[in-house]
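Below you'll find the structure, written out as structure tokens, and then a few comments.
Of the protein chains in this complex, one is absent; all others appear in place.
Here is chain A:
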Amino acid sequence: MIDLVKRPQPSRAWAWATPLLAVLLTLIAGGAMFAALGTDPVAAIRTIFYDPLFNPQFASYSRPQLLVKAGPLILIATGLALGFRAGVWNIGAEGQYIIGAICGAAAGLALYPSESRFLVFPLMILAGLAGGILWAMIPAILRTRFNTNEILVSLLLVYVAESILASMAVGTLRNPEGGGFPGSRNLGQWGASQNLELLPGTGLHWGLVAALIAVIMAYVILHRHMTGVHIRLAGQAPRAARFAGVDPKRLVLFCFAVSGGLAGLAGIFEVAGPAGQISIDFNVGYGFTAIIVAFLGRLHPVGIVLAGLLMALTYIGGELASFMLNIPIAAIQAFQGMLLFFLLAVDVLTNYRIRIGREARA
């Protein structure tokens, strides 16, 4: 008989060991899945985790991609983590990311063909931030006013945002000189708007700089400021939070504003840089993957940086594996899903220990 016994104090050692254990279990289960699909599991895992970084044939392309992909993941996950700690469940970062990108791009394109980089690029960033915040305010205000479920509302708004994106790409924001093809002007090729690679060959762009600033600020807020104490309080003991003087409604608005704003920023940096334009399939799921990143990183800013890099690696490695070894892309996604599944499963060890044997029933 296996029995779970609550620990008197959460285990610090397990809190850090569970992500590693989850990665290990994912490698084993994922390897088994790849083997069942008829691929050599060792080759598959090496292609996903090793080749993008160290194989001379791919590394020069893959390494910069690592930062390009990790940037938005870290930026979004950092914002989400604040909310998740407070028990505010913003599941719709993908939508806020899209709307941020649209607002930022629209603000920039309104000034086309201005040459003033000091006007256009900052304005786009502000517009992206504002767009993300505004889109996040919909579930936030519905929750604080009418007590709706923010998980549902924020998630469903992703699909609304996707429809708006499609309409923008084929309508309002379509490139007038694009020969009727859907998609906006290329912001990445317009000097005033482009989100440049700051150090050639590294993939480092302004989005990653913003991500690092966000990580540092989140760390300060969570661990050095009363707001962090209040966030943790609200997540764990809402009554104690009210006793401490936390206004639950303001906290919901704050968490949604931060997570929505950061998702919006991720959107604008993406559309002005790696993606280049507003197109129908502009969003690739960063907003959802960031949820996994936030939990994989233990909702801790530093953990999120590491988790973001790991998730980015599985994206790049996964693409490489599907290209090189013909592994279906769905299998790669299942592999990423396993990571969250195992993390949540072994997470129980932080607060409980396993007792095997007698003394089972309670």
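Here is the rule we go by: contacts are C-beta pairs under 8 Å (C-beta built on N, C-alpha and C of every residue); 3 or more make two chains touch, one makes a residue touch a chain; residues count from 1.
One rule holds for everything that comes next: contacts and distances are computed from a predicted model.
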Missing subunit (named according to UniProt) among the choices "Urease accessory protein UreD", "Hydrogenase expression/formation protein HypD", "GXGXG domain-containing protein" or "Galactose/methyl galactoside import ATP-binding protein MglA": "Galactose/methyl galactoside import ATP-binding protein MglA"
Contact residue for the chain not shown (choose from A:P10, A:P122, A:G191 or A:G285): A:P10
From A:L4, A:I213, A:A244 or A:V302, residue that would touch the chain that is not displayed: A:A244
Which residue of A:L212, A:V229, A:L325 or A:A345 touches the chain not shown here: A:V229
Touching residues (missing chain, whole complex) on chain A: 8-10, 224-229, 232-233, 236-237, 239-245, 247, 358-359, 361-362
